[in-house]
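Shown below is the structure under consideration.
One protein chain is absent from this view; the other protein chains keep their places.
And then chain A:
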Amino acid sequence: MGVALTRAAQWTAAGSGTGRLEITPLNESLLNEIIKFTESFSSKHPQEAAFVFKEPLQWQTKLELSVFESGYEVSEKMVQSQERDKDGQPLLLVKGSTISVRTFGQLSRLLRVAAEKKLKEAQACLEANRDPIVNILGPGYGTIEGEDLSMLRLLDKVKKDEASDNEMKMKISLLLQQLDMQLLNSSLKQISQEVRLTPAAVKNEIELLKRFSGAKEDAVLESLEYTSDYEFANGCRAPPWRQVHGEICYLTIKPWDTDRMYVTCSTAGVFLNGGREKERDEINYERQSDIYKDLVSFLRERSALFVENMDKQKYTFFDEPKHEKYYRHMEAVEAEEYGQTQKLYDYGEKNVTEKPKSAIPKTKSMESKKLEPSLKWKTTPGSREEKAAKKEREEKESKPASPDGKRKSTVTPSGSAKGKSPLKPEDEVESSSESEEDEEQPDRHQEINTDLPSEYWQIQKLVKYIKAGNQTVTAIALCSMRDFNLSQETCQLAIRDVGGLEVLINLLDTEEIKCKIGSLKILKEISQNSQIRRTIADLGGLQIMVKILDSVDQDLKCLAAETIANVAKLRRARRIVREHGGIKKLVGLLDCSAIGSASPTQGKEIEVARCGALALWSCSKSAKNKEAIRKAGGIPLLAQLLKSPHSNMLIPVVGTLQECASEPKYRAAIKQERMIENLVKNLNSDKEELQMHCASAIFKCAEDQETRDLVRQHGGLKSLAALLAKSDNKELLAAVTGAIWKCAISKENVTKFREYKAIETLVGLLTDQPEEVLVNVVGALGECCQEQANRSIIRRCGGIPSLVALLTGTNQALLVNVNKAVGSCATEPENMVIIDRLDGVRLLWSLLKNPHPDVQASAAWAICPCIENAKDAGEMVRSFVGGLELIVNLLKSDNKEVLASVCAAITNIAKDEENLAVITDHGVVPLLSKLANTNNDKLRRHLADAISGCCMWGSNRVAFGNTKAVAPLVRYLKSSDPDVHRATAQALYQLSEDVNNCITMHENGVVKLLLGMVGSTDETLQEAAAGCIANIRRLALATEKTKYV
């Protein structure tokens, strides 16, 4: 029993001391065994039951004294058994709540008395007496871990012990040994059923859950975070002294419907821990709940909304994160039927990426019980996904059988294998707005053979007729094929799988206009599908379509351009179009001289131009194509088409323009061709898509001062402000807020925006928006904040808490903007009070740790006004543990902007003497001196400021001299920037208080330079320059004096 209790039973405090025996299934069964043993003991072994224990078993009972009836002497505070030992001591004694028992007979009686509370009593007993055998038989019989010689020891004992009861002891001991074995056996069974978690499995599960957590509407959790960022090499995040207890990591989980939970993941399972009260506190590792076999089953118990949302996710769970999820499935399948499925698998044909594969060997090596978390989404066994996996397996097995036979051998059914290789590296440079959804999508295999749709056979027949028929028959078959629902994937893939694409593309190469038109009409429809696009590109369809653009037939040109527009969503296709001169031809299509007139032929021309623009829109997603369009003279033509009144024409035209506006040349051209006016006009269109593209084009173009003025002059600001109301179309909102952001760089525009109450609206958009919108909203507010009036508006609308809250985000672009906005707000003391209260400065400071230099720099810039305007700024800065060291160490950065911003922050920090002392200790002086040899005027200015600030402490002036900062500073005076002059003169003035520095300056010819500055209109500069000269002069006089004395 000893071994079983120490080894198998699950004690909560795994350390030493009195632990508690938790109610877990394992413990419960152990206790039940023990109870059964004890209860039957007196009847089975009456003699042994009378044996008096060496020491009584003592514990705190919860039994009422009143339950003891016959056989007991019950007094007010005490219960004594009537049965007594040789010395007349009662064998059972209850005093207060302490109970002591001295025979098995009394124990079994007690258990009977306790009735349904016996489990509790047994538990309490064992908790109080970790090794009951010692009490029963004496310390010599104690369980010694790791030794299995108990029987031998027992014999020895029995021999040595001449006492009368040694036979009895022997018997009891043997009985207990027996029980021990029994307990161990049963617990072994239990343990073997347990799921032992591994760090990898836990990590997978957490990653998976994270993906479905967040601000999304149907996310399963609000948040899920590790408590520690550091991951040990073995995959655990728990500190080593906890890892020995099998703990893997700790999580804080915030479900939608309950409070934040602190959870431990250990090898034994998942359970609630004691959490921690404050951020810095140690976690209370004590287990507070049952153990669950994994996180999902834990959460299922704890959060009803989790279960609900989980059910909602069931399709997306399996569809969206295709790569990984699919492969998990497959692996599971594979593990089951390894031999069968493996050979049917063609790894090369599918988009097997390295990532999921590398994760798999780990899981494979585990025993089969350690299921992948993804297979556990549904608790009921044999449910949906098991079936899904099975189905997939079936498909895999049956796939190659039938359709291949019918497929013509020349057709490559999946373009992926072929398609990946010929990408030239230089073509990878694509513009930001590019959506590469196509390339990402793996080849999905449709359900051929399981239940082949009737369309499949009909389409196969038609393709046969197209192949074997003359032009008349072909035309009929093509027309008939168009009667199928070609937007449906089954039909699209059926055409591909029966070799139809090749035939259709071959038709394009014939002289038959009717067949070409028929074929293109089909290709246009089915090329909505990304797999079809790939195959068309693989089969050389683009080259032929580009040729068709030269055709005289207008319909044919339209169709070819429209099909190219679809296929060119594929990056490779865009390159092919360009390389075969397609861009030039497409630009040629734009040239329709008759906009606005209504005759039928001109109507056709307009349609051709529209299709051309559509194709260019797709193509313009590649940077090289943008250039090609410009070179082909596309810009004036687009400008011409932009005057069209038809929104179906305008959408592709503006779409192309906004795509191209990422190029500076286009932005200049858009301004010169007076397109801004039309873009602004179309902001008032009734088509949201058009509005979005216009706003997005303005967004990109408004980096330019003149453009911003043009937008204002044409009344665009009002439209933009009005569009903010359409907050449910997020794409539009992102574009509009982007345009507002950029326009707000001009002061006049900000005034206008304030007039239109845009700032209030923007503040309202700070919450519950996707990141793309937030980045722009915050950017816009950051620009607006440059004006004092707007800063107060933001405060009055309650924008500051939202902004500060955004400081905790992770999006780099967003953080840069938030930093800027918060920094601008902080220039207002009233705002600063709020920021300080929300601990915003601490958040800003912690962003200095962000790996992106842009974020670091913007955070450092934002910190400057905070320090300037906060009350007790010095105290505040000191309160950030390690903060000063952190910022000083940023002086080692190699990013100029970071350096300049950190210098500015240091200038402000140095105003507090105590902090200045601290940063001096952290070695700010040599670090600043090291930066002195720079040509960057912005850095020079802030560096000079920082140096003059740091001079105020101790022997820093001397130290700057020793670290050779003085000579480079003198050279700053030759810069053309007056700000640099002022800062430098001040720094030199401070440094000139040291004699050696004066000498160095003088040697570097500072006097002449400073003399010029004395004549400056800038008083500060004048004063500093004069002061510096005075110091040098004084030194000279002093030396002369000493000479002559």
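We adopt the following convention: a contact is a pair of C-beta atoms (placed from the backbone, for glycine too) under 8 Å apart; a residue touches a chain by one contact, two chains touch by 3 or more; residues count from 1.
Just so we're on the same page, contacts and distances are computed from a predicted model.
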Q) For the complex's missing chain, which UniProt name, "Origin recognition complex subunit 3", "Signal peptidase subunit 3", "EF-hand domain-containing protein" or "Anaphase-promoting complex subunit 2"? A) "EF-hand domain-containing protein"
Q) Out of A:461, A:892 or A:974, which is the one that touches the chain we can't see? A) A:461
(Q) In the whole complex, not just what's shown, which of A:50, A:170 or A:513 touches the removed chain? (A) A:513
Q: Check each of A:477, A:549, A:614 or A:750 against the chain that is not shown and name the one that touches it.
A: A:477
Q: Among A:469, A:633 or A:954, single out the residue that touches the unshown chain.
A: A:469
**Q.** Footprint left on chain A by the chain that the document does not show
**A.** 461-462, 465, 468-473, 475-480, 482-483, 511, 513-514, 517-518, 552-553
